[in-house]
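Yeah, one chain of the complex is gone here, protein chain that is, but the others are all in their spots.
We just call them A, B and C in the order they show up, numbering each chain from 1.
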Amino acid sequence: MKQENMRVYSHRHIAEQTYELVLEGELASFLQAPGQFLHIKPPGGELLLRRPLSIAKAEPELKHCTVLYRVEGKGTQQLTALSPGDTLNVLGPMGNGFPIAEAQLGETALLTGGGIGVPPLYELGRQLKQKGLRVVSVLGFSDRQAVFYEEQFRELGEVFVATDDGSYGRKGFVTDVISQEALSFDWLFTCGPKPMLAALTEQHKAAKGYISLEERMGCGFGACLACVCEPLSPARAGQTFYKICKDGPVFPLREVKL
Amino acid sequence: MKQENMRVYSHRHIAEQTYELVLEGELASFLQAPGQFLHIKPPGGELLLRRPLSIAKAEPELKHCTVLYRVEGKGTQQLTALSPGDTLNVLGPMGNGFPIAEAQLGETALLTGGGIGVPPLYELGRQLKQKGLRVVSVLGFSDRQAVFYEEQFRELGEVFVATDDGSYGRKGFVTDVISQEALSFDWLFTCGPKPMLAALTEQHKAAKGYISLEERMGCGFGACLACVCEPLSPARAGQTFYKICKDGPVFPLREVKL
Amino acid sequence: MSRLQVELPGLSMKNPVMPASGCFGYGREFAPFYDLSTLGAAAVKGTTLEDRFGNPTPRVAETSSGMLNAIGLQNPGVEAVVAEELPWLGHYDLPIVVNLSGAEVEEYVQVAKCLNESEYVDALELNISCPNVKKGGLAFGQDPELAAALTKEVKQVTTLPVYVKLSPNVADVTEVALAVEKAGADGLSLINTLLGMRLDWRTGEPILANQAGGLSGPAVKPVAIRMIHQVRQVSNLPIIGMGGIETAEDVLEFMHAGANAVAVGTANFSNPFVCKEIIESLPTLLDEIGVHTISQLGRDEVQV
Partner (left out) sequence: MSRLQVELPGLSMKNPVMPASGCFGYGREFAPFYDLSTLGAAAVKGTTLEDRFGNPTPRVAETSSGMLNAIGLQNPGVEAVVAEELPWLGHYDLPIVVNLSGAEVEEYVQVAKCLNESEYVDALELNISCPNVKKGGLAFGQDPELAAALTKEVKQVTTLPVYVKLSPNVADVTEVALAVEKAGADGLSLINTLLGMRLDWRTGEPILANQAGGLSGPAVKPVAIRMIHQVRQVSNLPIIGMGGIETAEDVLEFMHAGANAVAVGTANFSNPFVCKEIIESLPTLLDEIGVHTISQLGRDEVQV
């Protein structure tokens, strides 16, 4: 983990209220696994807490790493003012990402993401494809204007897009698409709002795979206990709680209470 | 008075911890008199109060106006990060400046300024010279590194520089220079730290002229009563207090308690 | 009825936004910036019986997302306020709340009586929470019995609705709130400033000449929201909420917490247009959350 003033390499608008920010710095060489996140100090002065943003693409050879963010409140709003050459204080990489060591050549990985849960799946998909897996992506967004990175995911394999209001792709949730298409897979990787994670876990009771969780964070490195969640069976896990920032944000399916 | 996001036209270092900032905007056409100030919102997010900075040069035809500032604390520190093209939230012009209607062609004006009290005297001197007065400036600084705008003042007339430690010009205070040189004048204009103003007033008990005061400000436009001072003789002035931001910052000599 | 209209005792407000006492003078300084009739109401500077010069300067100090002030209730005295200030502000179309203060009960009573003489006063706000005067002020605000006794006395000499302005410098704000409610208060204003201090790190000297002062601004907003929320759980009195409001979003947060109207203080200093801008933004925000009239927001009636 490193604290660094990273340089903004590029910054562009990619969907309604959604931006792609490419950062340059030493920190980019420290990334260990897809699903890790950067903890970013909002560039205005009055916000104390850092903002967690997932690493959407890692290019250590260029010292680049990409985050995709949607403007939610003050912190992400402040990010929109950044121009190439500006610096941004970043702590990272944080947390444990998606373990992909077990995934085998020839297997199929289903990536399912909703909204701002989509970004970490992109780097994950790149690495899985590299390992020779077949990558199928099911991406859920609120509406047509919110859709981003469809093209990029298409380079990894088959892509289904669903929107809540049907204004683009299928109408409905990612779970609907999975049943309609009767998608089968060896690995399920998912990141998004809790109800989506719960629905997917319910739909695929026996699947192998991993989920990535979100929670409001104080520190991002395990010191404040803001971001805890409970193991589904504490006895088995041998501990009474997990810190999402440090023990997660990625957990095996059915490991934590949703 | 106007609130405007002014554009930074240029920004340069002119002495130790001292900068010249040229701002561009409509507001520059509203300036009424030398000695008025701009009330500047520090560009970082967490500082609430604006910072008063005197107008050092007004170029309404170019929509430019110049401030000279020394880095004191957080607010002025934040200003140093500005680059041409950046915007800065400015309220102004504020206060009453130096009245120069009575000053006549051929008269001599003595400008005495100390440290960051020097800036407003520059625009004042420009206007007095324009009116055909002879301008003599006595500028006091802490040391050689702190000296700024000597050349610019020299274009207006004779200039004496004094430093507290004697590392440049005369050693001593502006009052010392005035006695040593036995400077005579029709008008005395001065701006600087209170002890300097008090010493000058004491030295020239009968002089005609004006002083400019400094005080910590809440609002800058008369609403908060943070910046009050007392009239020397309330009875004559017909009021029990003045607001430096609104009734000042410029007052006739011997009008207020120092 | 307009979407923004709110009705409080004595104050029929076209919108819930007023400038807070001490942050608006008597309005003269804001008239060049916007039409004062835009405001829901105005609370004018704390008024005492005699004129007061207040504390020595420096009177303000800056803090992170806040400021300290120790003005010390500078004001020209109630007679001058009635004769010169209120008639001027009264020509605008807005209800006027006069904030008043005193060193002892008798002074509050005298000031309240004098204010009966003005046709321009719509409500009184008893400042029992000013940290910047030696006598009176805060002492009343920290003692439920004193606060109640004061409220009762003032109520006896005025027919105007009386709002009591509560201090956050207490262990339990609901105690004082309930005490003044029982004593006949028509409404509550909260919060006044938190007692604070800054020192120069080089010399150790206090930055304010008065040493300590009152903390205001966004820094105190979470304390204000908490106290309004607490009081709203135990009392149905109308609440004028304040403490760190800067945006229309803040106004809705205060009203959700239980405020019936709000006052904007410190924010007026750095942006003199702030009240007008907030008022203009409110309808859009209401649309965004699907609320038609702003008075719908807030807690249900309490069963006391």
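Heads up, the rule we're going with is that a contact is a pair of C-beta atoms (placed from the backbone, for glycine too) under 8 Å apart; a residue touches a chain by one contact, two chains touch by 3 or more.
As the structure is a prediction and not an experimental result, all values here were calculated from the model.
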Touching the left-out chain: which of C:219, C:239, C:261 or C:278?
-> C:219
Sole touch to the unshown chain from A:14, A:71, A:207 or A:224: residue A:224
Determine which one of C:29, C:107, C:122 or C:253 touches the chain that has been left out.
-> C:253
Touching the hidden chain in the full complex, which residues of chain A are there? Just list them.
-> 1, 3, 41, 46-50, 75, 91, 215-230, 240-241, 246
Could you please point out the chain C residues that touch the chain left off the display?
-> 63-66, 68, 142, 169-172, 194-204, 211-212, 215, 217-223, 225-226, 229, 244, 249-250, 252-253, 256-257, 285, 288-289, 297-298
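What we mean here is this: only the chains that are shown with their structure count from here on.
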Innermost chain by mean C-alpha position | C
Per the C-alpha centroid definition, the whole-Å distance linking chain A and chain C comes out as 46
Let me have the rounded angstrom distance from the C-alpha centre of chain A over to the C-alpha centre of chain B, please.
-> 55
Whole-angstrom distance, CA centroid of chain B to CA centroid of chain C, is 36
Touching two or more other chains - residues of chain B | 46-47
Among the residues of chain C, which ones contact at least 2 other chains?
-> 64-65, 218
